[in-house]
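A single protein chain has been omitted from the complex, and every remaining protein chain is retained in its original position.
The block that comes next holds chain A.
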Amino acid sequence: MSSSSNGRGRASTGAYDGTYGGASALMSDPFDYLPDLAPLRPAAQAGDWPAVRAFFMGLDSAEKVSYASGLLSDIAGVEGFLERAVAELPGDPLPRTLLARRYISIGWDIRSGARAKHVSRDQFDRFHAWLRKAEQLLIEVCAEQPAYAPAWTARLITARGLELGQAEARRRYDRLSAHHPHHHRAQIQLLQQVCPKWSGSWEDAHGFARECASAAPDGSVAGALVAEAHIEHWLDLDSGADAAYMRGLPVRDDLRFAAQVSVLHRDHVPGWDTVGAHSTFAMAFSIGGHFADAAPHFAALGNRVNESPWCYLPDWRGQFTKFRKNALATL
């Protein structure tokens, strides 16, 4: 691991120049802040499968396919043309995986993001029915193409929603990581699974985040998982204890180290997950009051921000601009 000052110095090239707008000027939609994604949304909204397919075929990594398939799954109505594409291309893993991701999103919208006790029996039944439809498509794809990371990534979501258990989720991740050892979209999914809210434990959650971060090459976004685990932990603590947790020096040092080996490292190459990683670090440092540590992340973000995990905060846009102001004032 290299010295921190280098990494930090380079990452703060987008230093505050006083031109950021307020909360309303924030760009939180990846379709807005990642120009590479531009062709996908209009093609999807127009039901133009050839264009959607061409977009995905043009992506140069499985990471990007996993990332974009998540975004596509949130666009209403895409299941129509995806179902037709699946029928036309029965041997192609892409349409089945995209359709499965869409089914998962439809199901999760029915379930809602609420804790399980606030979800009705009927909601659960319909949620599970959509997830089963998705899962059965994905079983086929993974059986045919065991190295196809986007399908395994989706199967981590179905495993969680269908409550197939920690061991099964981990098996899926292991099958995926045998081919793709640092697949960030899958790591984000498994981290959710190993948190106590999905029957995991804090030991597992922090352990998995550290395992990913230390196994990844310098400059990888995997370090953001360490910050994400701390944010999940903070969210679970009672008021008072939560703030103390994030203010504590052990958490701060853990975050600093993770940031230095990932997005603040000189080897970090900005990619689609960079905004997400900076967003996570910026929030983790800010809620602990470590504004000087948050500053390089806010500086790198500018007006861009990923909704997750900021949406855990009430009036998160307002909080973001307030924290950003505090952080950038330390520069």
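Convention: a residue touches a chain if its C-beta (ideal position, glycine included) is under 8 Å from a C-beta of that chain, and two chains touch if they have at least 3 such contacts; residues count from 1.
Please note the rule applied: contacts and distances are computed from a predicted model.
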Name of the absent chain as recorded in UniProt (options "Inner membrane protein YebS", "ABC transporter permease", "ABC-2 type transport system ATP-binding protein" or "Insulinase family protein"): "Insulinase family protein"
Residue in contact with the excluded chain [from A:172, A:210, A:230 or A:317]: A:172
Given A:48, A:83, A:163 or A:236, the one touching the chain that is not displayed: A:163
Hidden-chain contact residue, picked from the options A:34, A:52, A:142 or A:191: A:142
Residues of chain A in contact with the chain not shown: 128, 131-132, 135-136, 139-140, 142-144, 146, 158-159, 162-168, 170-172, 174-175
